[in-house]
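Let me give you the structure first, and then I'll get to my questions.
Missing here is one protein chain; the remaining ones are kept as they sit in the complex.
Per-chain numbering from 1; labels A and B assigned in written order.
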Amino acid sequence: MTTAGIDMGARNIKVVILKDNKILSKGIALSGFDQKASAEKAFNETLTKAGLSHDDIKRIVATGAGKDVAPYANSEISMMGADALGGAYLFPSARTVIDVGAEEGRAVKCDDKGKMIDFVINERCAAGAGTFVEAMSRALEVKLEEMGPLSLKAEKAVPMNAQCTIFAESEVVSLIHAKTPKADISKAIHDAIADRIASMTRRLGIQRDVILVGGVAKNVGFIESLKGALGVDLLVPDDPEFVGAIGAALAPAK
Amino acid sequence: MSKEFWRWPEYRRTVPGKDWKNAEVVTAGVDIGSVSSKAVIMTDGELYAYSIMRTGSSSPDSAQKAMDRALEETGMKLDDIKYTVGTGYGRVNVPFANRAITEIACHARGANYIWGPKVRTVLDMGGQDCKAIHCDERGKVTAFLMNDKCAAGTGRGMEVFADLLSVPIEEVGPMSLSVDKEPEPVSSTCVVFAKSEAVGLLRKGWPKNMVLAAYCSAMANRVSELLEKIKVEKEFVITGGIAKNIGVVKRLENIIGFKALPIQEKFDPMTAGSIGAALFAKALYERSAKST
Partner (left out) sequence: MIVHYGYKDGSGEYFISVDTDKCNGCGDCVEACPANVLEMTTMMIDLEDKLVAAVTEEHRNKIKYSCAPCKPEETPPCVSACKQAAITHTWKPQ
């Protein structure tokens, strides 16, 4: 059976096509101004990559913040449900799935079958999601993809006090003025968000294995900081931003 | 970086027409916050001089600097002050203070002095924080709330919008009232997400005044929710930078159903904590004088 999952994220749209639980193809596109049009394009490209036509797909399941406007979808699944299914698919040992995306941070507790047991979510405050790191990289004048590697070169831990993205921007600027090395500032930024995500996850009780997914899971600086804050090792899949779409493609028929 | 409209100037002031040498007791309050340091000198429990300075990297130095500045032009020396209370996050690092008192107690006491017992509700919105205080008919503070975590609902949040739309901050209020029809408020509270929302509205062709109206009304909603927590009653005063933004004040008055008292600039609201500290200093001094 062939199914597709479309994850309508705030920043990116991710599409995955599965055949008999094997990944056939993946596609990603910026959500942009017209999320629906971007999703149509991403979906059709992913189909072409798999060498399939629309009619070959038995079921199309949408998830993500924009799932209501997803094109072609005939079913939907919550983001937490998709995290649990996708996480358990990639790592059957996963019991806690932490998903940090552009506008949301979530943690999901699941069983060995990828069924969601409990979850906790941080939304609508940019300080608890990827947007925080993006804004800080602008204040630091360092490219977003360089933030992680830079953070690993830090020599000193400097504290960040601001719990708000807007106030943290000013704090970063004054750290720069105080001649704090950019590597140390970068680590402070990742430690700050990791601290929030770790405390949020503690609400579920941290059960291993813990896996980290979502766009921010590509940031090595964040991974290191989160390991430190949680005090456990983390499993991070390749292409961590596709886990939601994989989970959606695995969703059972309603 | 863009121009920061919310920056406040360092300054000092002496209340005219007073001679401290005639006073029986001179006391001081020093409030070391994370952003600003304030020193207040009071003669017989009345405001005499004060200074507002930026906090540097060392609390003791900041305290000294603020005190020196307050003393300037008065002919007074530190020794002439009988009792000093430190407050704020750096309160234990005021080298010349006789003791420290938490800022909440000092703010409550200072608010009471500044606005008098008639006032039941005080909303003080500065650049980086928002405080709401409720007092009873005996002038005792019954509820205190301070929000300095989130930029939404502070002057800084408004500043981000003024920057985004390149509108001088003092024009935001009047401009936001120049709309034919009140738009829906911006739905995100978070300043970061509200900003993206505003960019979307501008792309849709909304004029600037509509976007500002949508943000001012979101801010008024938000502030009214904070006020609800402490109970809002007449008389009601608004202080701090936002008091000058009629776009927010008008909308807030509409929500709560009555008007704020007109702005009085007799006292700088930033000094409320240090005024409270100086008043406590007087009471403590008198008590210790009595017991010896």
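Here, a residue touches a chain if its C-beta (ideal position, glycine included) is under 8 Å from a C-beta of that chain, and two chains touch if they have at least 3 such contacts.
Just so we're clear, the structure is a prediction, and the values are computed from it rather than from any experiment.
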- Task: Out of B:49, B:81, B:101 or B:272, point to the residue that touches the absent chain in the complete complex.
- Result: B:101
- Task: Among A:40, A:123 or A:239, choose the residue that contacts the chain missing from this document, as touch is defined above.
- Result: A:123
- Tell me which residue among B:71, B:226 or B:278 touches the hidden chain in the full complex. B:226
- Task: Out of A:23, A:173, A:200 or A:234, point to the residue that touches the absent chain in the complete complex.
- Result: A:200
- Message: For chain A, which positions touch the chain that isn't shown here?
- Response: 120-128, 163-164, 195-196, 199-200, 202-203, 205
- Query: On chain B, what residues meet the omitted chain?
  - Reply: 89, 101-102, 104-106, 108-109, 140-150, 152-153, 188-190, 193, 222, 225-226, 229-230, 280, 283-284, 287
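Keep in mind that, in the parts below, only the chains that are shown with their structure count from here on.
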- How about chain B: which of its residues touch chain A in the complex? 1, 34, 57, 128, 149-151, 156-157, 160, 188-193, 200, 203
- The answer for chain A against chain B in the complex is residues 33, 103, 124-126, 131, 135, 161, 163-167, 173, 178
